[in-house]
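Have a look at this one before I ask anything.
Of the protein chains in this complex, one is absent; all others appear in place.
Entry: subunit A
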Amino acid sequence: MKRRKFDLAAVPGNSAVALDDRFQVATPLRRLLNKVFPDHWSFLLGEIALFSFIVLLLTGTFLTFFFEPSMTEVVYDGSYAPLRGTPMSAAYASSLDLSFEVRGGLIMRQMHHWAALLFMAAIVVHMLRVFFTGAFRKPRETNWIIGSLLFWVGFLAGFTGYSLPDDGLSGTGLRIASAIMLSIPVIGSWVTSSIFGGEFPGTIIISRFFIAHVLLIPALLLALISVHLGLVFKQKHTQWPGPGRTNGNVVGERMFPRYAIKQGGFFMVVFGVIALMGGLFQINPIWLFGPYEAWVVSAASQPDWYVMFLDGSTRLMPAWQINIPIGDGYVIPPLFWPTVVLPGILVGLSTLYPFLEARHLKDRKSHNLLQRPRDVPARTAAGAMAVSFYVVLTLSGANDVIADKFQISLNAMTWAGRIGLLIVPPLAYYVTYRLCLGLQQHDREVLAHGVETGIIRRMPDGRFVEVHQPLSAAPHGDGHGELEYTGWVVPKKMNRLGALGPAVRGFFYPIEKPAEAPVSPGHPPVEPRPEREEIGSGESRR
């Protein structure tokens, strides 16, 4: 009998063939693995959000094993002594047990919360990158809209999430949310009583928020993220202009192996940062807030940072109440404007921005090349205006903490916020616009006259002139051959000439010695500094 020899090396190939025979995956897979992604650090910001979403799913699943979404009243008898014997909801008690009894529960809870903050922060930072580089332009408007929706859905995910433990702080937030819903004219009271199942707080809200938080909202997020990524694949990633890069191609690395390995590594880094923060920094210490009671409202009660701008707008809003004398009389409370109308305007403006800009510029072309922020001063300045508006609102949301810790009057903080909200954004617009123009002008200057060499030459008549190194051979012989601006970095330092990358390689420390400087004719070669010798006064010193 002839023994068949088992060839281990042929196993992967054979099984791949076997799989392909059955599922015909080779062609689409090849297409996918050969996909080219442009490489720039700013293209990795969205991945931070994606990876923290994965961490959220993993840690969140762990938490659901131990969390009890019920408002049944129990008396706490766990290991945290300062709450023992206190009546509380089962949701709060199980959150305490998660923190103090379940092994690894506290770090999971803290990682989940930090990952949520990071998810929202990365969305915002990624959105700023897309905005300021013009990556949202045709054909990518849909992806911009999905991205802004992701922020608002993430906002809801965060709010329903930090309301679940039913502690004093989250109950205060829920009370404010119910007040916001109540402030909506005509339908407010129906909306509130249908969500809370009657009067606030009722007995059902935690279980409803739970199913929204662990099923509906994550499903929506997952769907939006999938479409978002699918569109990036379909429409291809934008790239910076540069040598060999045009509106019609993509220059970068293939998906496999380099890009995939880099992404895998980056996922590990994101996971590591979240785990470190979860282990090192305490977040949302629910045991200090105590169980929610309607009469317990602590100082420094703020929502998480991505909701804080709404808290800020509420704090800044003057108490302007509108009474409508129809029938028994209707009232539009002042809360309606900063918490319902303002977010409505923000959602509308942010989603429609690509269309507004294209309409304004009468721009119907497709754009696959990014723009440097300085080259589009109006957009950059408008973005700075939006950022400063948001920052003023967010700081006002924490104005009591700032007032207390920096010993400023709270009233002064409120008025600074009110005036700042009107003054700072236009100021930011103006300053940013001028900065952009200044940077543009300097780029053009270098292209026309060359790089500053730092050499000052004295002319025979006594004048001093600075010697510039032109970037190209002068076509006219007078040293002034103006180069065309290509929308990319213009070298401005002598040691950056000749290559777009830094002259000394290495990120944290140089990994290679700088190359020998080329010796220009007419100048003697520069001698290295002689080694210093120790000069002693004889043997006695030693």
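Observations on the model:
We take it that contacts are C-beta pairs under 8 Å (C-beta built on N, C-alpha and C of every residue); 3 or more make two chains touch, one makes a residue touch a chain; residues count from 1.
Please note the rule applied: contacts and distances are computed from a predicted model.
UniProt lists the omitted chain of the complex under the protein name "Cytochrome bc1 complex cytochrome c subunit" (options: "ABC transporter permease", "Leucine-binding protein domain-containing protein", "1,2-phenylacetyl-CoA epoxidase subunit B" or "Cytochrome bc1 complex cytochrome c subunit"). Annotation: of A:G60, A:G134, A:P303 or A:P338, A:P303 touches the absent chain (contact as defined above). Note that of A:L98, A:V130, A:L149 or A:L169, the residue touching the chain absent from this view is A:L169.
Among the residues A:K35, A:R175, A:K262 or A:H449, only A:K262 touches the chain that is left out of the figure. From the options A:D20, A:E293, A:D363 or A:E466, the residue with contact to the unseen chain in the full assembly is A:E293. Of A:S99, A:T133 or A:S163, it is A:S99 that touches the chain left out of the display. For subunit A, the list of residues touching the undisplayed chain reads 39-45, 47-48, 81-86, 99-100, 106, 110, 114, 117-118, 121-122, 125, 168-169, 253, 258, 262, 265-266, 269-270, 273-274, 277, 279-285, 288-290, 293, 295-305, 308, 394, 397-405, 407-412, 507-508.
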